[in-house]
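Only one protein chain is missing from this complex, and each of the others stays in its spot.
Chain nomenclature is as follows: A and B, assigned in order of appearance, with residue numbering initiated at 1 for each chain independently.
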Amino acid sequence: MKQQTGMTLIVKTITRLTVWLIILYGFYIILHGHLTPGGGFGGGVILALAFLNVLLAYGREFTGKWLKIPFLEKLESFSIILFLLVGISGILAGKLFLANFISKGHKYHLLSAGTIPVFNIIIGIKVAMSLFLVIWILSGLKLEEGEET
Amino acid sequence: MPIETWLTFVLGFMIIGSIVALEIKDILSSIISIGVVGLGVSVAFLFLQAPDLAIVQFLFEIFAIIILVKVFIKKDYHQEEPSKINKILVGVTVITLVAIFIFSISVFENIPPFGKPLMETSKYYLENGARDTGATNLVSAIILDYRAYDTLGEVTVLFTAILGALTVLRISTRKNKNKE
Partner (left out) sequence: MIIYLLCFILFLVGIYGVITKRDLVKIILSIAIMGYSANLFLILFAYKKSALYPILDPILEKSVEISMVDPLPQALVLTSIVIELGTTALLVSLAARLFQKYRTFDITKIRRLLG
């Protein structure tokens, strides 16, 4: 008996090859937020769409085993605390709250501009986890009797 | 062609698309029309030299359409014909909105004309932004260094909204699990 959850075999094969490229592209947009357009918000949505691609192609059971959902929830809450900690360490360094206290490097280099790449990474992780969790809960909802996802 | 012609064309297209999205009876067609309106906004952002915003608007639009399609498809519900009170309400609303539009034409003549902004605060940001922060993307420098407090508020609002959505939906899935 052939069990068919998710989509056909062609979609599953292509997803297995390209989902890593989409995750790499999302990290590229997040890390270069201070040099090219994009930043934390656009990169976070790209990461959430990569996970959504796996959820649509493989079904809900397989994705629940591949990504550990309680870990994603803890990661989302942890990133907000990290945002506030970076802000408070601006006060400890002698300046105001959320100040730019790391040294600014040379222009046009990747490791420059102080706390801006740090904030971009925190915001990117937070947006990606939030949006993916909303889709995860919505896909397990049974609105009428006997209806599945 | 100058940019105003392109923008007028895109805006006219969006108005027709939004009227179609509200009046059509099929659910899938109206959600696709809203997707067209959102894409038109993204193209208009590209014409107005804002590539940051075009990326973000396009991706968030795709996400909103996926959420809408996931919830509102395959639900059969009956359409009733509008009663008499609804027809009176539609007529009064249309007349009021047309009157508001005609009276507000004179207000729009006091705004600075299209293409010549005032730019009093932004002169400081354009000249000293790269030197103060070290970043070359000036929009990122503004939202994460000069106005980082607004970004903290926005992250809080997004967190609270998603938390509310998860709480409302979790009660329903737990109740379904208890019934089985």
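Just so we're on the same page, a residue touches a chain if its C-beta (ideal position, glycine included) is under 8 Å from a C-beta of that chain, and two chains touch if they have at least 3 such contacts.
Computed from a predicted model, the values in this text were never measured in an experiment.
K.L.:
Residue by residue, what part of chain A touches the chain that was omitted?
P.N.:
36-37, 41, 108, 127, 131, 134, 138, 141, 143
K.L.:
Touching the missing chain, which residues of chain B?
P.N.:
The list for chain B reads 4, 7-8, 11-12, 14-15, 18-19, 21-22, 27, 30-31, 34, 37-38, 41, 44-45, 48-53, 56-57, 60, 63-64, 67-68, 71-72, 75, 77-78, 80, 82, 86, 89-90, 93-94, 97, 100-101, 104-105, 108-109, 111, 113-117, 119, 121-122, 125-126, 129-130, 136-139, 142-143, 147, 150-151, 154, 157-158, 160-162, 164-165, 168-169, 171-172.
One rule holds for everything that comes next: only the chains that are shown with their structure count from here on.
K.L.:
I'd like the Å distance between the centres of chain A and chain B, where a centre is the mean of that chain's Cα atoms.
P.N.:
22
K.L.:
So in the complex, the part of chain B that touches chain A is made up of which residues?
P.N.:
Within the complex, chain B touches chain A at residues 51-52, 55-56, 59-60, 62-63, 66-67, 70-71, 74-75, 130, 133-137, 139-141, 143-145, 148-149, 151-152, 155, 158-159, 162, 165-166, 169-170, 172-173, 176.
K.L.:
Which positions of chain A touch chain B when the two form their complex?
P.N.:
33-39, 41-42, 45-46, 48-49, 52, 80, 83, 87, 97-98, 100, 104-105, 107-108, 112-116, 119-120, 123, 126-127, 130-131, 133-135, 137-144, 147
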